[in-house]
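Below is one structure. I have some questions about it.
A single protein chain has been omitted; all remaining protein chains appear in their positions.
By written order: A, B and C. Residues from 1 in each chain.
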Amino acid sequence: MSGVWGEFLKISIFGESHGKCVGIIVNGLPAGLELDLAFIRRELDRRAPGKSFATARQEEDEFEIISGYFNNRTTGSPLSFVIRNNDQHSRDYEEIKNIMRPGHADFTAWSKYNGFHDYRGGGHFSGRLTAPLVLTGAIAKQILMKKGIVIGGHILSIGNIADTQIDPVNPDPELLLAVRTRLFPVISEEQGKLMQESIIQAKTEQDSLGGVVETAIVGLPAGIGSPFFDSVESKLAHLLFSIPAVKGVEFGAGFAITEMRGAVANDEFRLLEGQVRTATNHSGGIQGGITNGMPVIFRTAFKPTPSIARGQKTVDISTMQEVEIRIQGRHDPCIVPRAVPVVEAAAAIALLEMMIEKDGTLWMI
Amino acid sequence: MSGVWGEFLKISIFGESHGKCVGIIVNGLPAGLELDLAFIRRELDRRAPGKSFATARQEEDEFEIISGYFNNRTTGSPLSFVIRNNDQHSRDYEEIKNIMRPGHADFTAWSKYNGFHDYRGGGHFSGRLTAPLVLTGAIAKQILMKKGIVIGGHILSIGNIADTQIDPVNPDPELLLAVRTRLFPVISEEQGKLMQESIIQAKTEQDSLGGVVETAIVGLPAGIGSPFFDSVESKLAHLLFSIPAVKGVEFGAGFAITEMRGAVANDEFRLLEGQVRTATNHSGGIQGGITNGMPVIFRTAFKPTPSIARGQKTVDISTMQEVEIRIQGRHDPCIVPRAVPVVEAAAAIALLEMMIEKDGTLWMI
Amino acid sequence: MSGVWGEFLKISIFGESHGKCVGIIVNGLPAGLELDLAFIRRELDRRAPGKSFATARQEEDEFEIISGYFNNRTTGSPLSFVIRNNDQHSRDYEEIKNIMRPGHADFTAWSKYNGFHDYRGGGHFSGRLTAPLVLTGAIAKQILMKKGIVIGGHILSIGNIADTQIDPVNPDPELLLAVRTRLFPVISEEQGKLMQESIIQAKTEQDSLGGVVETAIVGLPAGIGSPFFDSVESKLAHLLFSIPAVKGVEFGAGFAITEMRGAVANDEFRLLEGQVRTATNHSGGIQGGITNGMPVIFRTAFKPTPSIARGQKTVDISTMQEVEIRIQGRHDPCIVPRAVPVVEAAAAIALLEMMIEKDGTLWMI
Partner (left out) sequence: MSGVWGEFLKISIFGESHGKCVGIIVNGLPAGLELDLAFIRRELDRRAPGKSFATARQEEDEFEIISGYFNNRTTGSPLSFVIRNNDQHSRDYEEIKNIMRPGHADFTAWSKYNGFHDYRGGGHFSGRLTAPLVLTGAIAKQILMKKGIVIGGHILSIGNIADTQIDPVNPDPELLLAVRTRLFPVISEEQGKLMQESIIQAKTEQDSLGGVVETAIVGLPAGIGSPFFDSVESKLAHLLFSIPAVKGVEFGAGFAITEMRGAVANDEFRLLEGQVRTATNHSGGIQGGITNGMPVIFRTAFKPTPSIARGQKTVDISTMQEVEIRIQGRHDPCIVPRAVPVVEAAAAIALLEMMIEKDGTLWMI
């Protein structure tokens, strides 16, 4: 396996939830970038479990830069971060290490790694590994922001309760930025309240909920991405499907476009103040794998948190017996609110990669 | 941009629909493999437009091996294929080269390549580039078949007409293989008839239809894939989103899992004849990016064919005027039937890549 | 194995000497480049056996562009070339396929590919595969030339006869360009004559000669390359050691620097017309893997042609008997003259790759 992703912007992730730390190495950034460390911290806070509502766990995501940063600037050398793990209750896991938790990677990790994986709290499979992604995404966002590119996500749904959709043709960047700062990132705060109630209800019932994150990228120029095999969709989906619990990704109208006829689905072109724009945006701002200058819109489906307190049937891999498991602990009944910054981060990283690709050869012509 | 994909199995695609040829170079296969050329031809036929119903175009997808094959065996050197283009009406495109066809990559290609792309019939963006993918997929399928792995897709829906779903827990490999051979690959032939009628109706109305392809991979061992960033979902989605017209990919219950509660969504483990199996398969056979030995199930959303005869508004990029376009020619009103082998091929290629990764280090232990 | 090289400029090589063709796919070039096809042809001619002195074989290296080029410009899509093989005497090889030719890759290919490789005339191991490299190098040279970068090689030695060295501090680009056009590319034509005589002598004695190619890259800006692991030396050496028959690569003073003391070996800095220059150039224009703006100087060692007519002892792999072999045919008694353009091409390709890397992130700052 490889924890390395990217060709122009090459990231290398590592760590386990109950080991010493999680971290990431970022290759490919130019020297001389000043990082907004406070912004990185705020982004990490958006993902941190303690800061979310409905979670008891208080996690400190304090990051440390261990290389590639000098006199408050990137040096051009590999830029490395670690986030130490403080809140470790490893013994909790020792007892149940052979009981394969349904919906978790226990059994698949056991199969691939012949039982040698770090089984404590998900180990390398833990959602905690998304913290380094959010951190890297925060850097990418800073760079993209300078070019006027805004990436904003919101909770589109929790279970069957839906938020207002982002306007795919004219999303308001200010609104996106405002939603991003909310503890519970929805557009309709009314719907947000219903969602929160349903989450609390699920928790009471020792159960959990999933949902959909919708994201818009605004301000992108036309011409980012490639056909075969580095389409915007391919690059984004590759990173999005790396996020634990993601089971679906769709762009623009997504699966719903399959029920439209061509005459409706096609985004007709218009001239707007001398710019080529589309009248609708069913394609999500991408044709042939390349951006058309319209907002890139995509949705990411998250399954319900697999850790639930109610009894579930499973297998003890050491005895090869069927057993029942009740997962104790302070588990988040719905990770979707905390997933929003992770999705944004994945998008920011993928975009930065593609934007480097675009400009590397301009000098030749 | 790069037409290269993969690390263990490295493929390099090239060509344009109205240039000399399309083709692919396959790196990473061992020496000594005997290719079933007749099987490759049959797979190409499944994708070829002339063989489908409702298309006037008769395309010959005759492939030629130009390197890496000697005495009817792979040599271990790069294995290269070209498929020549015969049916070229390049002049058709000259007249409309500045008229950006809605839903096509004309404008995005123009933006990225500053107008220097080959605009004839989609050029490198054409669906014709999926022929080399199908060809490579046919090779991958042969290899996987020897290990008892079957990949089978069907049309799950055309517009709003749905086929019977594949049983996610116990899909019948014989059924999958049978469906694969059908000219119109559906499980319920009755529903297939309705779909075909709706396609003919759309064509009559100078319009087009999209749909969803559902695919099952049966016989996969547990332990294929990786967490961050080479999950089964990431690798498959990367290739699937390279296929023109794909706007969504979901695994297992996909977007629907977001409306389930954890207690339902979690696939409980069971022992079945000494094997660990799951009672349900909402996760689509993958947890933590790794296969669990259950069937891998995924769905791919295709937008309606963008080429339609009815009038559409658009922009002439040379004059920067709004104009109307009517796309002439023998366009397929629905590419979904022909997309089935392409989806299967993408899955086969991604799987083979991951299976090489798995076995490369076994000797170390 | 993989015939793919590069990250920014990704090339994919294929073909066999006695199969249908050899070829290459070039990814990563921008759209809109006009290729100087006559220049490519002249470069191929420099490598072609018929054009060299002392070779009977007349090879036609006529290349065909099969994708990525439209209206006399690159399209931005994969740019693909094939060079067909005309002069095939495959039957010559059938008889001796089991007789492992000393100095050739017969036995190593047999070992790696279990006997399934294409053994005719070296197959994929043939020096003929350097033709696609020269072709790609010719494109890279054109691009570099526009930035004032000249790459020029010459025969530094054949056996123990040496040419005048290139001045490492102030090489004359006009001289380099002039030498490049010579049929026998040396600086001292007198020494060149002696070399040619020694080659003819070796041929008469049914033997062969090797030699050293020295190359200078002039006009490079400071700041190209990277430390760990993408140093200029690493990238260049990687490609140079891909060329058949290369057994050594050294930069600047190379192995001789190991006999200097630090006070001599260190290249002191000077100011020359406001530019930082070095007084000597023992480092070959590179420190810490990055160019310093001085000429990059390197030498490449080629072993003698392994195909010789005189008797050699070897093994018949089918009978596992020791046998004698006399290699018939029109073999080049010394490939060094034809290797000069290949070395230059490898350097041009590696440089272009590194120059794309340099400029891709400039917009971020």
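As a convention for this text, contacts are C-beta pairs under 8 Å (C-beta built on N, C-alpha and C of every residue); 3 or more make two chains touch, one makes a residue touch a chain.
Keep in mind that what you see is a predicted model, and the values were worked out from it rather than measured.
Only one residue from C:9, C:44, C:290 or C:351 touches the chain missing from this view: C:290. Although one chain is not drawn, its touching partners on chain B can still be listed: residues 7-8, 28-30, 32-33, 77, 143, 146-147, 227, 355-357, 359-365. Of the residues in chain C, those that touch the hidden partner chain are 1-5, 7, 13, 100, 102-105, 107-109, 111-112, 114, 124-125, 129, 157, 159-160, 202, 207-212, 221-231, 233-235, 237-242, 244, 246-255, 257-263, 265-271, 274, 276, 278-279, 282-284, 286-293, 299, 301-308, 310, 312-315, 317, 320-322, 357-358, 365. Although one chain is not displayed, its contacts with chain A can still be listed: residues 1-4, 10, 12-16, 19-23, 25, 27-28, 31-32, 66-68, 70-71, 73-78, 80, 82, 112-114, 116-118, 120, 123-124.
Convention: only the chains that are shown with their structure count from here on.
Relative orientation of chain B and chain C, expressed as the C-alpha superposition rotation angle, is 180° to the nearest 5. Of all chains, the one whose Cα centroid sits at the greatest distance from that of chain B is C.
When chain centres are taken as C-alpha averages, the shortest distance to the whole-protein C-alpha average belongs to B. Looking at which positions face the partner, chain A and chain C present mostly the same ones, since more than half of the interface numbers are shared. Rounded to whole angstrom, the centroid-to-centroid distance between chain B and chain C, based on C-alpha atoms, equals 39 Å.
For the pair chain A and chain C, the distance between mean C-alpha positions equals 45 Å.
For chain B, residues that reach two or more other chains under the stated contact definition are 1-4, 13, 112, 114, 124.
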